[in-house]
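Heads up, one of the protein chains got dropped from this complex, but the rest are sitting where they should.
Showing subunit A:
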């Protein structure tokens, strides 16, 4: 349970620690990698040369994200009534679905919970427990996709040395989560929703463009010119809410120490690289490890890893298969 608490703390903002002890198996692998340095380098080279550049999971994810949002849009436009509402709350063929963070804001601000709100929230809670918590972020949230595209622009500018990435403390997001919760309780307004690009974009897609899109654009510019993926990394309380759900989710990215060459490509593409600190040489305390709850299960690392050390996995199911 130590690692569970550790992962939770890392999600809330703490730097990950070097492990004090290793499992015998992990110890062995670490040692072998040090002993056969020449072999290790040769194997690394070999894998590099045979690496397949692929975007399998990214393409699947984009397809799902676009499909989900399109289903919202078409349900209204064509009146097919499959998925009515917006991302904050909706009905899927009649069943209530309510975004956990929006539900939290409403519950704290209004201080009254009706049955439908509870049903919708519980349904979505169990759905994302099954699917991985922050899976919501990378597979559903429309801002994530747009921010991903603008991130590519940011990285290009960084490459040309026109801009630099300014990091914030990751704990800032936890502070935001607490502040927005307190503000909802104290003011009695759903303060966060005013600025939430997730809600704004979802509504704009479904009900037509709004002035609020200007705010979303400002955020994107901030991310392009000042700080990489700043909103998702350091601000968005939705991410933390779903991250908490992800702590108990069986679906996660699995890391296999023996297949890793510690080159760090995965951490370069990751939205939340601190979850991949275990891939740093000497950091993995076990031979097979689950990536922490802050992981959005986007699969960029799975696509990027040249040696297949990172894969999708389902706790319990892996052993069965």
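Note that in this section contacts are C-beta pairs under 8 Å (C-beta built on N, C-alpha and C of every residue); 3 or more make two chains touch, one makes a residue touch a chain; residues count from 1.
Following the convention adopted for this analysis, contacts and distances are computed from a predicted model.
S.K.: Can you tell which of "Putative hemin transport system permease protein HrtB", "Ferredoxin-type protein NapG", "HEAT repeat domain-containing protein" or "Sodium:solute symporter family protein" UniProt lists for the chain that's not drawn?
M.R.: The record for the missing subunit names the protein "Ferredoxin-type protein NapG".
S.K.: Which of these touches the unseen chain: A:32, A:152, A:218 or A:317?
M.R.: Within the whole complex, the residue contacting the unshown chain is A:218.
S.K.: If the hidden chain were put back, which of A:7, A:203, A:229 or A:256 would touch it?
M.R.: Counting the whole complex, the residue in contact with the absent chain is A:203.
S.K.: Of the residues in subunit A, which ones touch the absent chain?
M.R.: Its contact residues with the unshown chain are 75-76, 84-91, 96, 98-99, 102-103, 106, 109-110, 112, 114, 116-117, 120, 166-169, 171-172, 175-176, 179-180, 183, 187-195, 199-200, 203, 206-207, 210-212, 214-215, 218-219, 221-222, 226, 230, 234-235.
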